[in-house]
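Here's the structure, in C-alpha cells; my notes come after.
For this view, one protein chain was removed and the others were kept in their places.
Naming follows writing order (A and B), and every chain is counted from residue 1.
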Amino acid sequence: MTHLADTPRALQHLLTLEHLPRIQLIDLLDRAQHFADGHDDRQALAGTAICTLFFEPSTRTRLSFQLAAQRLGADVLNFDVSTSSTRKGETARDTLKTIEAMGVRGFIVRHQDDGAVAALAEAANPGTALVNAGDGRSAHPTQGLLDMLTLRQAKGDDFSRLKVLIVGDVLHSRVARSDLHALRALGTGEIRVCGPQTLLPDDATLDGCSVGHDLDAALDGVDAVMMLRLQRERMDDGLIASLDDYHRDYGLTAARLGRAAADAVVLHPGPINRGIEITDEVADGPQSLVLRQVGNGVAARMAVLEALLSGNR
Amino acid sequence: MTHLADTPRALQHLLTLEHLPRIQLIDLLDRAQHFADGHDDRQALAGTAICTLFFEPSTRTRLSFQLAAQRLGADVLNFDVSTSSTRKGETARDTLKTIEAMGVRGFIVRHQDDGAVAALAEAANPGTALVNAGDGRSAHPTQGLLDMLTLRQAKGDDFSRLKVLIVGDVLHSRVARSDLHALRALGTGEIRVCGPQTLLPDDATLDGCSVGHDLDAALDGVDAVMMLRLQRERMDDGLIASLDDYHRDYGLTAARLGRAAADAVVLHPGPINRGIEITDEVADGPQSLVLRQVGNGVAARMAVLEALLSGNR
Partner (left out) sequence: MTHLADTPRALQHLLTLEHLPRIQLIDLLDRAQHFADGHDDRQALAGTAICTLFFEPSTRTRLSFQLAAQRLGADVLNFDVSTSSTRKGETARDTLKTIEAMGVRGFIVRHQDDGAVAALAEAANPGTALVNAGDGRSAHPTQGLLDMLTLRQAKGDDFSRLKVLIVGDVLHSRVARSDLHALRALGTGEIRVCGPQTLLPDDATLDGCSVGHDLDAALDGVDAVMMLRLQRERMDDGLIASLDDYHRDYGLTAARLGRAAADAVVLHPGPINRGIEITDEVADGPQSLVLRQVGNGVAARMAVLEALLSGNR
C-alpha cells in the first residue's frame, strides 16, 4: 500500500507520506509555497473533473480541497457518501468505479477504516488519481504536508536544527502519523511526543521519538508545538478521566508555552476545542499559526492535485 | 453595528438597510436594474471565492445568491452549517475565520439570532465582505433591495407619491423590517401596516407608519400591497387563533384587492402559503409581482456582491 509512492516522478496517488522520497516531499512543499504566495493556475486542470468522495463527513477538509481544485480550474463534484441514499447495497469499490466511468479523473477520499483508501486505489484505472483525505487512524497526508509547509515558513528549510513536540491523542490520530512521517523524512533534529499513557500507541509509530507524559518537561526549549485535537468521545471510552483533568495535564496555556523557546510556534489541525487542549490566549496569540495552517492547506492541496493530475507529471 | 454603512462609497459589508445613505441605496438599485435587464459580467468576480454560510437553512435564498455569484464569474462554495458535522465544539466565529483563512473573500450569512451576522462581521479581516442573508427578525437587506427594485419597476422612481401597505406578521419578520428601512430611505409617501395586534411590534419599528388591524380599511386606495409569509408555527405559539381565522381576517382575496388602486401591485417574499395569506387568484393574477421579485432577487444580489467585492469599490 505504500509502494506506489516509492518511485520518484511517478506518483499516481497520494495515500501516505510514509516512505515518500524526501525529494518528492521537498518538491511538493516548494510547489505549495508557490501557491501559498498567491499564484493561481486556472489552466492547469481545466476540463478535469475531480470528485470528493467522503465516506466519513468533513465539511472543512472538503471545502479546502474544493478551493484548491477551483484555483487550478478543475470541475469539482461532491459525493457525500455518508448521507447518500444511492449506496444501498453498493460496495465502495463499485461507487468509485462508477464515478470513474463517468469521466472523473481525481478522487479525494476520506474513509473511517484504515487502509480503505489504499484498497480503493488498487481498483482505480491507471489514469485515475486518489488523494487520501484521511483514513481511519492511519494517514492524512495533505495535513502532514500543510503542517510541514507552515513549519518551514516559520523556521526555515533546515529541520535538523528543530525540536518539535507533538501533544495529545496520538493513538487515534492520523494527523500525528502523517506529521511523524514527514518530520522524519525532513530529518527533524528532535521529535518529542507527550500525552497520557492511554492515548499513546505502543507500536512502531513512535520509533525514534522522545516520549513523555509530563507536558511541562516536554515543552522545555522546543521550537514548535503541534497540538492534536481531542475527540470528546475519548472520555466516554474511559481513556481520559475528564475534560478538566485533560486540560489540567495536557492543555496548552500561555504559562506553559513560556517553557518553550521564545520564538516557538504553535500548530493545531482544527477545529479547536477552546479551553480543553488549548486556551484562547494561546490559540489567538502571536505564536499561533492555526489560521496560517488553514491557508497553507489550500496551497498544499493545490500542489498535490497538480502533481497527480496535470499533464506534466 | 450599523456604522459600517454610514459612509457612502465605503461599504465593507451589507448588514442592514437601516441608516444606509439614500444615494447608496439608489446606486445599488440602479446597478441591480442593469443586471435585471439581462447583463452579465463574468469577469467582475473571476477568481473570487464566495461561501454561503447558513446557520439556518434556506435553499431558495442560497440558490439566488449562488446564481448571482455565478453570473459575476465567482467561485461559489456552500457550507450548510445546520447540517454539518464539523461544527462540533467550534464557534461560529472560528468557522468564519477558518473559511476566510482558506482564501474566501465573500460570505453570505444567514443566522437565526439577531445581530449574529454583525458580530461575525466584526471578526472579519478588512478584505472580507459579509452579506446578511437574514438574521433573526432583524434584517434581510437584499430582500429589501429586491422589493424596492420591483416597486420601482412598477411604479417609477418617485416613492413620495406612493401609498404602500405591509400586511401580516411584522413582529417576527426581518423582511418587513428591511422593507421599512428602505421605504423610509426612499421617502415613501405613506406607509401603512396591518395585522393582528399579536403580530405587530410595539417598539420603534413602526414609527411613522399608519397602523391598523382592519385589512379592508387599510387597503383603501393603496398602490402596493406587500404581503408577509405567515409562519405556521405562530398558531402553535397561540399568536393566531387558527389558519382559517387568519385567512378570513388577513388573507388577500381578489375581492379585497379591489379596494386598492386599480393598478395596485401585490408583492410576497415567498414561499407562498396558498389559501392562507393569499389566494391563488391573487398570487397568480395580473397584479401579482411575486415571480418578478424572484428574478429581481438575483439582480439585486449581483449588485450587492459587485459593490462589496469587485475591484471598483
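One rule holds for everything that comes next: a contact is a pair of C-beta atoms (placed from the backbone, for glycine too) under 8 Å apart; a residue touches a chain by one contact, two chains touch by 3 or more.
Just so you know, these numbers come straight off a predicted model, no measurement behind them.
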| item | value |
| --- | --- |
| Identified contact with the non-displayed chain, of A:Ile99, A:Ala119 or A:Ala154 | A:Ile99 |
| For subunit A, residues in touch with the removed chain | 47, 49, 51, 75, 77, 79, 84-91, 94-95, 97-99, 101-104 |
| Touch list for subunit B against the chain that is not drawn | 40, 42, 57-60, 63-64, 66-67, 70-71, 232, 270-274, 291-292, 294-295, 297-298 |
